[in-house]
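Here is the structure we will look at, set down as structure tokens.
Here the complex is missing a single protein chain, while all its other protein chains stay put.
Order of writing sets the labels: A and B. Residues in every chain begin at 1.
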Amino acid sequence: MDNIALATILLPVLGAALTAVSPQRAAKWVALVFAALAALSVICLAVDFSDAGRVPTHYTLLSLGTAEVIGLTLDSISVLVAIAVVVLGLLMVAYSTDYLTLGNREHPHEGRPRYYAFLLLFIGAMAGLVFSSTLLGQLVFFEITGACSWALIGYYEKPRALGSAAKALIITHIAAIGLYFAAALLFVKTGTFSISALAGLDDATKTLIFFGVLFAAWGKSAQLPLHAWLPDAMEAPTPISAYLHAASMVKVGAFIFARAIHEAGAVPHVVGWVGVVMATITMVYSFLLYLPQKDMKRLLAYSTISQLSLIFMALSLAIFGSQLAFKGAIAHIFNHAFAKSLFFLVAGALSYTCGTRMLPSLRGLLRNVPLLGVSFCVAALAITGVPPFSGFFSKFPIFAAGFQLSAEHILLLPLVVIALIESVGSFAWFLRWFGDTSPGTPSQAVADAAPVPPMMQTVLVVLIIMCVASSFIAANWLG
Amino acid sequence: MSVALNLLIISLACYAVGTAVSLLLTGAEAVATRVAAVAGVLGGAAGVAGSAPILLSGSTIRFVLDGPFSFAQFAVRIDPLAALMVFVISLVGCASSLYSLSYVREYAGRGAWAIGFFMNVFIASMVMLVTVDNAFYFIVFFEMMSLASYFLVIFDQDKESVSAGFLYFLIAHAGSVLIMAAFLILYAHSGSLDFESFRQLKLSPVLASLVFLLAFFGFGAKAGIVPLHGWLPRAHPAAPSHASAMMSGVMVKIGVFGIVKVGVDLLGASQAWWGILVLAFGAVSAVLGVLYALAESDLKRLLAYCTVENVGIILMGVGVGMIGVATGNMALAVIGLLAGFYHLLNHAVFKGLLFLGVGAVLYRTHTRDMAKLGGLAKRMPWTAGTFLIGSIAICALPPFNGFVSEWFTYQGLFSLGHGGDFAARIAGPVGMVMLALTGALATVCFVKAWGVTFSGLPRSEHADEATEVPRPMVAALVMLAACAVLLGVGASVVAPAMAGVASALTHAPLTAVASGTVVFPANSGQAVLSMPLLTLILIGTLCVPLLLVAALKGARLARRHAGDAWACGYVQEEVMTVSPSGLAQPIQHLFSPLYRLRDVLSPARASRRAIDWMVDATTRMEPVWDNTVVLRCAHAVQWTGRQIQWLQHGDFRVYCLYVVATLAVLLLVAI
Partner (left out) sequence: MPNLGMLLLAIAQALLLLALAPLMTGVSRMIRARMHSRRGPGVLQDYRDIAKLLRRQDVAPAASGFVFRATPSVNLGCMLLLAMALPIFTHLSPVGVLADLITFAYVLGLARFFFSLCGVDSGSSFAGIGAARELTMGALVEPTMILSLVVVALVVGSTNLGTIASALAGGSYFVSPVALVTAMFAFAFAVFIEMGKLPFDMAEAEQELQEGPLTEYSGPSLGIFKLGLALKKVVLAQFLLGVLLPFGNLGTLAGAAWIVSLVALLVKLLLVFVLAGLVENSMARGRFVLTSRVTWVGFAFAVLAFVFYLTGF
């Protein structure tokens, strides 16, 4: 099983190397093949893991003396998240093959090998990060994803895009200091980098390490006060936004925090309080910034920030001892990845077909480009948490856990209530935009829309299905 | 009982088939709509057949399945209350689907398949909603119901319907979040999301009241109680008429059902003031609802406001019942709830009938504006006749069904006023007066609705050219009209069934409310009523004048039916006929402060201004972070860089000095 896991990490990296050297016309097909292979291997892994009874297993890959430097952890969390990131990676590559063409009305441009290479490398790094069993491994992949994201955000090489890319790199790199600090402290105290060593530490050290991890997580997941890079990163090509800024990279933060909580046993409550308070503040802040957005992608960026803060809230609740919140958080990572990717890809498809993604100039999608209208609707409902779409099924346990814990910690109640209100507010806002853009007589931009290319259509349909199915998959998987 | 359960499963399977086929055959619209309609009819019929035995026998079926979610079991509980709701949903659903067989032709080529799809989802999720016994699944189906109906509301995709849909779904969703909060508070204390565990729970009075209030306002938003009714008169008219019938006739009852479920079933109606609260909101909704209804000249809006009124009447009964439970007066509890449930059933039937009737008018004339209708009774006799039955029933006039349930409501309020403490003695009679006023105003409202639409002279070409609607639509109308008659005349059968539901719900001993053809409110000394006798005598007395006229015929000439009405010697013109606004004008004049109040209290303008302000403020807020923190930091870094640049001014000797200094420092440290 460890070999399959390794293959999942290394196949995309190998693919990246091959893509980088292949000629421009062949590059996207090479990339597609390797992304598909990676997806295949992660599915094999999931099947094997499931057949083996979903027992958490641990492999050390590299150790110095007694100190584990790099290793793999296979448990239901890492496999589930790996499925999401690798499969979504495949879908993004597939989508990109149609998106980065001259037919694109907003950015007529044929994709370069560099683009696909970085994307594949990113997939590999994500898989590596998810499977890592050590803080050092996490740190390495954390930095690789940061570098790839710099390359991909700045892909169009326009001044604004380059600036945004630098901003993203610098902020996430500053955040990485937290992880450096955590890894160093862990090594000093225990002599190993293995995350599971956290369990044996005293409360004070644990708290320090957790703050380090949390700081890094905030940076990667664009939480206050390190959120500033994400809205600007919308300069990236849309499939990149979909993948990096919805499905995978921003989840890195939440994931390393989750991993640490999962391994550390009892965590001091102060970490939970800091986490939950900051999550609430971020949530309110990002909700307020929904309001002025006219660019669909920026709106989605802020929505991502608020959804991630919900995940952080859930993880912080898990620190207070709620398994329900923890599972809810993992399920939400999984569900949100698909739903938000769909939403970004709709924005991309709108750029492609209508040449604009500015919400006020869109109207009547359902008449002229019904698939995009339906996708918009499904994505919005999934994200805001309306059953039978996925978001609800992971939000509900989080709120349930919040109420349950508030019986003990009454101060949590107002925070959970704020989260509930924010949920209604974002529902209202997305519903409003759905009503403004999808029904009705088509606007000029929509009336002149080009047809959606087949590969993009396929990806959208798959994601629509996943927006319903993902919650059930996650629920079944996590038990 | 397993037969009943199987029938219910068959019913759900029918809806599922209807849903799936509509989705798969989007290309073949005609087939898709037909299959969806037939599936709805069959599902409705199976649902009626399945729920009736449970309703009449008063038994309860409960079983638990493992759902995919570890935190919630898929518990199903079909108790008499759930069976009543399934009955109501299925009955109106069956008629609406039958009706849609012809009605959706109106939408041909505009995605008519979607109507069938969403209707089936809508009906099925309501059936599931009332039968599940777990808070999580309850919320799931509640939201699915709102979702499906939202798409029905925005189906026309015009500005009005989209904004109505937005308001509707937003309020419904906010309501569901309140309900969720109520359930989660219960969950926090019981540790399980099963309703069964909620029933066992003993909460402190404060907490129980909090839960009740959350649920009351959450469900109240769905039920459309004043002041949470703003969405209702906008959303219900926007949907296709048979969907309006489902929404107005059935969906708002889910709100009532929820209030009963949480207030009585889960929390045991432990405090009397809850009942007073429900009663008060009900009474105010009833009066204001009908008052606003009679000012409307849009038929569907009129009916929608009238739904607010009837929900109010239902809640008055429920409130009385809750007071009864809280004070331990089980007879009062049963009578109050009986009245509420009976009116719930009745209102579903006649409101369904009326909305389908309006749909028929709309189908032929393409307008809902009464000012453009008129004279349809001669052109659409079936529609007019059934609509008249519905109108009489909704005004609670004998001998139709509305009368019986309001009679029970009066009796419940009377019992409340007769016994009980001081508050109850005031509340009961005040409620009766409000109900009386409501009844009188409803008469105005429906004289106007029927009169202006169906009688007199046609006021537009469309109205003049109208013909009777196709057979499936007539059949649906006749079916519901027959129900309205039967539920009235058969009071002595229906009332005990409702009493059974009420006593099963409150764990009260079975209370007799009927003997032979006579019904009475638990205590036959208080009042008695025999609907069959009333009907028979009424038919008999109606014959007396006919006999009189026939007997005294003499040399009378045959009846002449021609010419214009007398207009003081002037020629009768179209504009001289009764206008919709004229008929209600005196009432509007009398109650003008209450109409003004509606405009003054309307939150629309204030909320629009608040949102504009927020958008403006946040637009200014967005760059603040970047400018004050990020850029400052960046500048600070650059500035620091420039400051320490002087260390490197390129002189080789200085660098040597650095090396020496460093060595010296290190040496010092080492020592």
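The definition used in the following text is that contacts are C-beta pairs under 8 Å (C-beta built on N, C-alpha and C of every residue); 3 or more make two chains touch, one makes a residue touch a chain.
Keep in mind the model is a prediction, meaning the values are calculated, not measured.
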Contact list for the unshown chain, restricted to visible chains: B
Among B:A558, B:V624 or B:L668, residue touching the chain not depicted: B:A558
Residue, one of B:A114, B:A396, B:A522 or B:V630, that touches the chain absent here: B:A396
Sole residue of B:A124, B:M316 or B:A377 that reaches the chain not shown, by the stated touch rule: B:A377
Residue ranges of chain B at the interface with the undisplayed chain: 375, 377-378, 384, 388, 392, 395-398, 403, 406-407, 410-411, 414, 417-418, 422, 425-426, 429, 432-433, 436-437, 439-441, 443-444, 446-448, 450-452, 454-457, 516-518, 525-530, 533-534, 537-538, 541-546, 548-549, 552-568, 572, 576-578, 582-587, 589-590
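The definition used in the following text is that only the chains that are shown with their structure count from here on.
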Inter-centroid spacing, chain B versus chain A (mean Cα positions, whole Å): 40
Interfacial residue positions of chain A with respect to chain B in the complex: 167, 171, 225, 227-228, 288-289, 291-292, 324, 327, 364, 366-367, 381, 386-388, 392-393, 396-397, 399-400, 402-404, 406-407, 417, 420, 423-424, 427-428, 431-432, 435-436, 439-441, 472, 475-476, 478-479
Chain B to chain A touching residues, read off their complex: 68-71, 136, 139-141, 143-144, 147, 154, 157-159, 162-163, 165-166, 169-170, 173-174, 177, 180-181, 184-185, 187-189, 191, 193, 611, 614-615, 618-619, 621-622, 625-626, 629-630
